[in-house]
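Apart from one protein chain that is not included, each protein chain of the complex appears where it belongs.
Letters are used for the chains, namely A and B, taken in the order the chains are written, and counting of residues starts over at 1 for each.
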Amino acid sequence: MTATRTATPATDVPVVTGLGVAAPNGLGTDAFWTATRDGVSGLGPITRFAVDSYPVRVAGEIAGFTASEHIPSRLIPSTDRSTQFALVCSGWALADAGLDPTSLPEFAGSVVTANALGGVEFIQRELHSLWGRGPKYVTAYMSYAWFYGVNTGQISIRHQLKGAGGVVVTGQAGGVDAIAQARRKLRAGQRFVVTGGADAPVCPYGITAELATNTLSTRADPDTAYLPFDRSAAGHVPGEGATMMILESLSVARERGADTIYGAIAGYGATFDPHPASGKPSTLSRAAATALADAGLTEGDIDVVFADGAATVDGDRAETAAITELFGPRGVPVTVPKTMTGRMYGAGAATDVAAALLAIRDDVIPPTVGSADLPDDHPLDLVTEARPARLAHALILARGSGGFNAAVVVSAAPALP
Amino acid sequence: MRTSFDLDDLRTLLRSCAGEPESIDLASDIADLTFEELGYDSIALLETAARVEQDLGVTVEDNVVAEDITTPRDFVAYVSTRLGQRPVGTRVS
Partner (left out) sequence: MGIGKMSHARRVVITGIGVVAPRGIGAKQFWTTLTSGQSATRTITAFDAAGFRSRIAAECDFDPADHGLTTDQANQFSRSIQFAYVAAREALEQSELDVTDELAPRVGVALGSAVGSVRELDQQYRRLSEDGTLWDLHPELASAHLADYNCPSSLVREIAWLARAQGPAAMVSAGCTSGLDAVGYGYDLIREGSVDVVIAGATDAPITPITVACFDAIKATSANNDDPEHASRPFDAHRDGFVLGEGAAILVLESAEHAHARGAHVIAEVAGFAARCNAHHMTALRPDGREMAAAIAESMDRAGVTADRIDYINAHGSGTKQNDRHETAAYKRTLGEHAYRTPVSSIKSVIGHSLGAIGSIELAACALTIDNGVIPPTANLRTADPDCDLDYVPGEAREQSVDVALSVGSGFGGFQSAAVLAKEGALG
């Protein structure tokens, strides 16, 4: 098979045929989407550790997640919470897609995951043992439970996925960059790819580390802690979870009779920002423009933008500048459903892609919860209540700290002939 | 001071270090099943051996884990005899 790379034939467009979501406002894709569509937030006071000496009070935690209910007990001592999320969601996504990898050729499927922080609670436990008790108390599992590639490894083992995959680490942009890498692998010959992201930062070491970014909200009220684009935006709330999805080419999905085709990954673009001292602006708009061009679309084709939603002065300003540069003031509906989950690091952008696909499926834009008072320098049509709309194409923006910009266009499933 | 180590002690350790097997009940008669049959890999055994050293002071040598201990019965025998041989331990029952 020789692949040529001029325009992608329509039947080769990558489509999403399965989803698995674990989010603070919903464990399971349906629970997540129902809550998201209805504006039900999963933000709340941090319960996973004592925050008395911390300036932050709020996080997006997944309540009631008992790993042993979802994955074999044998995997639990050797996996961080983020890996447990990744395993659960990839299992759900494969089931949703109706795919049994063991019935397919051994290299047919592969895994590309994004992760931002590694198994941070796991390494904290092991560092605690090391320094509190001694080297002999560090578990053998530490050799593989914390490193950033663990989720791709564990998913590939659990589901026998031996093909060409990988691991992408670009902070909060990772979910989109992983999907793009999965698309590259599809084009290079993989029959299907399990892709997405996972992270679980809500532990003392994870939150302590994130405090150093000076971008965490210190508000104690979950309803007002994370308000992107709002006049009183004061940082973001961290969240945990995972979103995994199955990517196949449209022709393969049809040929095997896939039950559900959520939509297509139509276009992608990524850039890195210039050094702040250069005085040059962020290149986020170029990432978005590249994604549009890659999709063969123009700004007028986009029905909704799922924004990154940094909720910092600089971040919101840069994002508004990019959106208005492309679409004009109030030129396109904009929404930030991660106001209901917190920023989920490696999982965040993938969760936005899932939300966009479900929004397209149901023709409804999920709301941004909390932000209500946008100053004049954020001339955005921010969707603050669920809005029914005909949706054919969505643009998702994702930014990782340091300067990563990623953009992806997802489109309604191509109509069957 | 711990002076004995039996199959129940091993069950407790395995559960803690390496979880429960998927299709076999750990509480059943597992003494002569291989660790492989039970689904415990080399890492699980290394981890269990490390806990034995931490909790009981009995060192399970590297090559013993790899070569000589294939069943729970082997493991219990190895640890319990060495517990009995510890200078401050009492007689093995």
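Note that in this section a residue touches a chain if its C-beta (ideal position, glycine included) is under 8 Å from a C-beta of that chain, and two chains touch if they have at least 3 such contacts.
Bear in mind that the values here come from a model prediction, so they are computed numbers and not experimental data.
Q: Hey, which of A:33, A:65 or A:148 is the one touching the hidden chain?
A: The missing chain is touched by A:148.
Q: Looking at the whole complex, which of A:129, A:224 or A:384 touches the chain that is not displayed?
A: A:129
Q: Tell me which of A:270, A:364 or A:383 is the one touching the absent chain.
A: Checking the options A:270, A:364 or A:383, the one contacting the hidden chain is A:270.
Q: May I ask you to list the residues on subunit A that touch the chain which is not drawn?
A: Residues 1-5, 49-55, 78, 107, 110-111, 115-118, 120, 123-124, 126-136, 138-140, 142-144, 147-150, 152-154, 156-157, 159-171, 174, 177, 181, 184, 188-189, 204-213, 270-275, 283, 286, 400-404 of subunit A touch the chain that is not shown.
Q: Suppose we count only contacts with the excluded chain; which residues of subunit B make the list?
A: 41-43, 46-47, 50, 62
Everything below uses one rule, namely that only the chains that are shown with their structure count from here on.
Q: Based only on mean CA positions, could you tell me how far subunit A sits from subunit B in angstrom?
A: Once rounded, the distance between the two centres reads 42 Å.
Q: Hey, which residues of subunit A end up touching subunit B in the complex?
A: Interface residues on subunit A, with respect to subunit B: 72-78, 136-137, 139-141.
Q: Under the stated contact criterion, what part of subunit B meets subunit A in this complex?
A: Per the touch definition, subunit B meets subunit A at residues 15-22, 39-40, 43-44, 46-47, 50, 53-54.
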